[in-house]
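This structure is in structure tokens; I'll ask about it shortly.
Note that one protein chain of the assembly has been removed; the remaining protein chains are unaltered in position.
Coming up: chain A.
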Amino acid sequence: MRDARGDVKRPIGLRLWLSGGWLTLLVLAAVSAPLIAPKDPLMQDLFLGRMPPFWMAGAEPGYLLGTDSLGRDVLSRILYGARLALIVALVAGTLTCIIGATLGLMAGYYRGWTDRVISRFVDIWMAFPPVLFAILLIAVLGPGLMSIIIAIVVIDWTRFARVIRAEAMSQGAMDYVASAQVAGRTRFGTMLTEILPNVLPTIVALLTLEMGIAVIVEAILSFVNLSISTDSPTWGGMIAEGRTSVHQAWWVLVFPLITLFLTVLSFSQLGEGLKDRFDPVLR
């Protein structure tokens, strides 16, 4: 028998609160970085190199999380780094999602030759080793924001395509889809109004996961110096620099690493949380 769940709003879970909270904070910080950053992230001061964070002996007032070997403020650099990380996450994630999900939906729902063409294309695409692919691409395009975004899209759209294809296929076999068609709806219309809402939770989960992945990829590429020009602060670049002086100044490495970790974790947790929340059957 039916129960009363339909009308009761379920409280938002702790997982959604924490991950959503962290990401909101990060977005705010990124947007207002020029206002709230205590220092200029690029300003060097060799007399203030490797200053420890505020609670340690010998800390320099005004440099809350300490400075790196060139005397640049770690906190300010993390704040400015968030701008780049989030831009990459947003743009690359969205583009990957749109391309991959559209192709996957069409392949899974239309089947037939549409599916054969798209699936074959995905298979061939996936035969390339992804990291090699990315490095090659950036070597050709030259380092820069655009190249990173293109590299991420080019590598990751296949994941969306495959997962969404499988999902659309299983939804497409259900009777409610046939009923919609018996009611005189076109196949395209059925795809949009019947199938899409049911694969949406999966799309959302994949999208946020993809944003986390984009943050990592950007960090890795910065780490190997293939990202944006070296003087705009990036988390990956900071981690790369911090690694060389980890024994003298661990904070240069650890703070950006924690930020990166929390951000990627939040993206994936947000995705899972949203999926549970929007899936009508699990809800």
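Here are some notes:
As a convention for this text, contacts are C-beta pairs under 8 Å (C-beta built on N, C-alpha and C of every residue); 3 or more make two chains touch, one makes a residue touch a chain; residues count from 1.
Just so it is clear, contacts and distances are computed from a predicted model.
A single chain of the complex does not appear, and UniProt lists its protein name as "ATP-binding cassette domain-containing protein", one of "Fumarate reductase subunit C", "ATP-binding cassette domain-containing protein", "Urease accessory protein UreG" or "ChsH2 C-terminal OB-fold domain-containing protein". Summary of contacts with the chain left out: across A:Arg15, A:Arg50 or A:Arg111, the touching residue is A:Arg111. Screening A:Trp17, A:Tyr176 or A:Phe261 against the full complex identifies A:Tyr176 as the residue touching the chain left out. Although one chain is hidden here, its contacts on chain A can still be listed: residues 1-3, 5-7, 111-112, 173-176, 178-186, 194, 197-198, 200, 280-281, 283.
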